[in-house]
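A single protein chain has been omitted from the complex, and every remaining protein chain is retained in its original position.
Let's turn to chain A:
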């Protein structure tokens, strides 16, 4: 059977597109979810890491004898043992940076950031494990810590990874169009010495939890834990453990948030796996909040230098150039991809013709960076937005008019960017107009004028951003041409049980995005059922054979690849149901429609089979079917969705790097207290355009969540380090994640520009976390005017006071 006939036989969308209640909610509201630390396991051992108190130090000696005297102690794992038992994790970067020795415990006789795990101990209880860890004595010889990217690239800087020989992970020169020509001929040039996108993270409320059981009889590691990218994790662990990946099973159930960061779980998980094998019993590691802040993954901290924007007198922006130093912390892990992933949104939201970027990623003695909501793209877009805003202010344009003039216009889609990415669809002007309406722009300007001289200042800012969804993994070759990646797929599996019940499994895992619900919606439509009739497996399980190599929840792709794969899988199942029903009812499969749990002959309601009978015949009475049907039908549809990508042009660094571009336009009105520098958001609007939504309520929820992350990052959150390399925000006292009291009520709006490139017209979304950073920076700038310049993405009260006092102004020039 081919799947091409299914469209005719599929009922029209009844559920897809509706804001149906979430299936997940019932168990979660009743406290019957199963998060990482909820899974009951008998004879569970607990693992605790002894971590480095120094940012950079040589390990002189390790003495675990104290731990051995603690009641309940079960075993310890040291760096030497790890060196012996494992290979280093697969590195994605090219030589010489691929010589980095990255293991699950400090390696090469050194520690490289505060909080790096040095020794792992296991005991019968959480308390005993802590006691045992406290009794381990590690002697260090301190080395000079590198706490900034500038220190790391200084000529005489100490080397963090001796095997590499310097602190540069990757350098990329990107040159599109003719930037020199643009700068020579443009009537205006805005030049900024330095802009900084600060370090923060998504800090999911559930920290990482990994439980590993090792079955000596089958030589299988059974891993339970919130894993955002299971097959990648398995591959990394298999290589490190020298263990066949077929004998590593990764499962997750409920998952208390990731927003990207838990992609790094393979590092601690490897230590837990080693311990489980050593002790021959199940071992769990439950990360503490402080541990998560130290090594759970930080966002990209970037310093942009010599930033130049060429603008014509009529406000047309021609080109942009900048140099970037990306501080990736002590280990590259998944991170090196951030050095190329920003290029998915090279143009941001604008008709930029020329772009030159000199990008250098460097190691420092800080916590490792991981993908964080808006990964790598938000930093680039923050810079572009900031430059647009500064240009408007300094050249005397209204920032709204300036953006509208330079936005990609609705009739220009599909729009090809300077580097060959294809923006699928959108209507930025309509989105912006809606956002301005929602904050009552004219009234806000009136408020602003009225506030003059009151000690308060009002600013209005716009943040325009893109959620690039479904990345082309071939992009990794722009960093390392030898990597075997290309394109992207996701898998899905839909099957019918022996009684006609329909089960669906997605390749990805949800950490709050409602995959169970949206999957049920589309399967229900395709099979003529109701969402509650579909049993969607929660979480992920690598043994269920739904996953592909790229499976996972990242890069805003579920609505496209996850749902695409489920649709393809359902089409296969549907074809089998119709084949069986057609055979039994004496009709051709094309004449069979699926409706209300029955396979019916179209137009002849007397001739129908309930799904239970279809299943019963296939499972229990195959003898009643002709061999060619019985042999063909397994009532299992397993399929992939392959995003239509080609490999990028490695030489020119061009190609289509992402399939969809959801847009987010945010607008905010905020008030600054001139005396304290405190910022209060008075009005906030978020308008999203993610194409055709599958469940608009869930889309709205994602927009609210992303907005909160962004606002919180812009106003409060900062992973600062002192000169010794100590993290200054190791818990929620010092790292203030916005509370309900800090958040404004968000006015929500939406525009629907269907994607021409995806199965349902949906685009991935949910990462619009950058927009609030852009909007807040712009609004603070607007409040301050040209007195000072907002050149850092963190609008702390201190930074606002400095800007009010004129800071930054000397770093901006109009040439």
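As a convention for this text, a residue touches a chain if its C-beta (ideal position, glycine included) is under 8 Å from a C-beta of that chain, and two chains touch if they have at least 3 such contacts; residues count from 1.
The rule is simple: contacts and distances are computed from a predicted model.
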## Note on the structure
Not-shown chain resolves in UniProt (candidates "Biotin carboxylase", "2-iminoacetate synthase", "Sugar ABC transporter permease" or "(2Fe-2S)-binding protein") to "(2Fe-2S)-binding protein"
### Residue among A:122, A:207 or A:295 touching the omitted chain
A:207
### Message
So one chain is hidden, and I want to know which residue out of A:28, A:450 or A:815 touches that hidden chain in the complete assembly.
### Response
A:28
## Note on the structure
Of A:246, A:624, A:676 or A:731, the residue that touches the missing chain is A:731
#### Entry: Selected residue (touches chain absent from view) among A:69, A:454 or A:588
A:69
#### Entry: Sole residue of A:698, A:727, A:762 or A:780 that reaches the chain not shown, by the stated touch rule
A:698
#### Entry: Those residues of chain A which, in the complete complex, touch the missing chain
14-15, 17-26, 28-35, 37-38, 40, 69-72, 126-128, 131, 135, 202-207, 254-257, 259, 286, 288-290, 511-514, 530-532, 693, 695-701, 704-709, 731-733, 737, 739-741, 743, 745-746, 748, 750
